[in-house]
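One chain of protein is taken out of this complex; the other chains stay put.
Let's look at subunit A:
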Amino acid sequence: MALPQRKQDATDARLEGVMLPEGPAWLTKARKAALGRVAAVGLPARRDEYWRFTDPTTLTDAAAITADVLEVEEDPEFSGADALRVVFVDGVFDEGASDDLSAAGVTITRLAQAQDLTWAADLLGTLEERGQQPVERPLAALTTATATDGLLIHVTGQAGMIHLRYDRKDAGADVALHHVVKLDAGAVVTLLESGAGAARFASNMEVDVADGAAFHHVRAQGRDHGRRMNTHTFARIGAEATFKSFTLSVNGALTRNDCIMEILGDDATAHVAGACVGDGEDFHHDDTVFITHDAVGCESRQVFKKVLRNGAVGVFQGKILVKHGAQKTDGYQISQSLLLDGDSQFLAKPELEIYADDVACSHGSTSGAIDEDALFYLRSRGVPEKTATTLLTLSFLAEALQEIADESLADDLRDRLAGWLDRHQH
């Protein structure tokens, strides 16, 4: 079927300049196939169902964008964590700043250095491709095609933490990274990501969680203001396996985080959560989640909280699809915004599509202001209004932060949120 002319033109313009990175034959094949997926459906446009609330133009434009690099005094997120550190500066691997890529229970290979790696050849691009149905995700395919680097992580046992840090130096970098994580049966790993990454940053992470394995993911997307980012997380989850992901977003002109999870084994757990804080009209933050239950007795949770002020915009699109036969599914979804003034906006689209008859699925979405009774209670104890507002905002965000299993990681992010709220008192 022919694409609408405007979409065809925009897609042609973007793909014209695309040069696929060098690599082994299997990788080139995967990249070409991904590029084919982009060409077939075209790049996203405002009229597409899942882009009605978020204008993708600055993510799809051929022209690069610039964003000032924010100088901050504090240490990068998760600096205190005992983790194997891998640093990318504007998307380029920084060997000097990174640890040696070897650790117990895991083998790590850079995408840019990958040669014959059967497991990666079998997996790379496949979860992204599965995730194109029933909703097209052309930006993810574009990232698969163009990513210049990333990590191929094979977790074979009890691995420790791996921390991917995305630093910035260049105000104009346009970056795509692609990570693949394969957890063998019973394997365990915690993956941390931090930093704004680039002026325009695209990243994919395909995560294959085998039976009984556990994948923990905690991410903080930096504090830079002008940057634009689109990320896709694709997870395939096996029986009795666990997948848990949390994302903190602070500032940023545009953030679109897609999380696509497919539960294929019985009694599995899939949790995805996020907190964001934005101040001003140049903040637009979009969480888009799609969870497919295709097994018996599984539990999924989506918990998203957004604090918005001065014209900031938050978007949540979350879908739970329970397939025929996925009995005893327990699906929970909550998305809430705290609007600190009358200028900000929260747009939510919760969706449930259920084909099994013995399931419990609940969803809720709210928008509200600071609770006046709680504010008065705190002030009556002598807490000044601004401090009280900060405390109540942290109180609002607490439910999302509780989704982080590791308390020291949660504390790290909570402190940063408190710092942001202190800086943004009005």
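Here is the rule we go by: a contact is a pair of C-beta atoms (placed from the backbone, for glycine too) under 8 Å apart; a residue touches a chain by one contact, two chains touch by 3 or more; residues count from 1.
Definition applied: contacts and distances are computed from a predicted model.
Enquirer: Which of the following is the UniProt-recorded protein name of the chain this complex doesn't show: "Fe-S cluster assembly ATP-binding protein", "Septum site-determining protein MinD", "Thiosulfate oxidation carrier complex protein SoxZ" or "Tryptophan synthase beta chain"?
Expert: "Fe-S cluster assembly ATP-binding protein"
Enquirer: Write down which of A:V303, A:L378 or A:L409 is the residue touching the left-out chain.
Expert: Touches the omitted chain: A:L378.
Enquirer: In the full complex, which residues of subunit A touch the absent chain?
Expert: The list for subunit A reads 371-374, 376-385, 387-388, 391-392, 394-399, 401.
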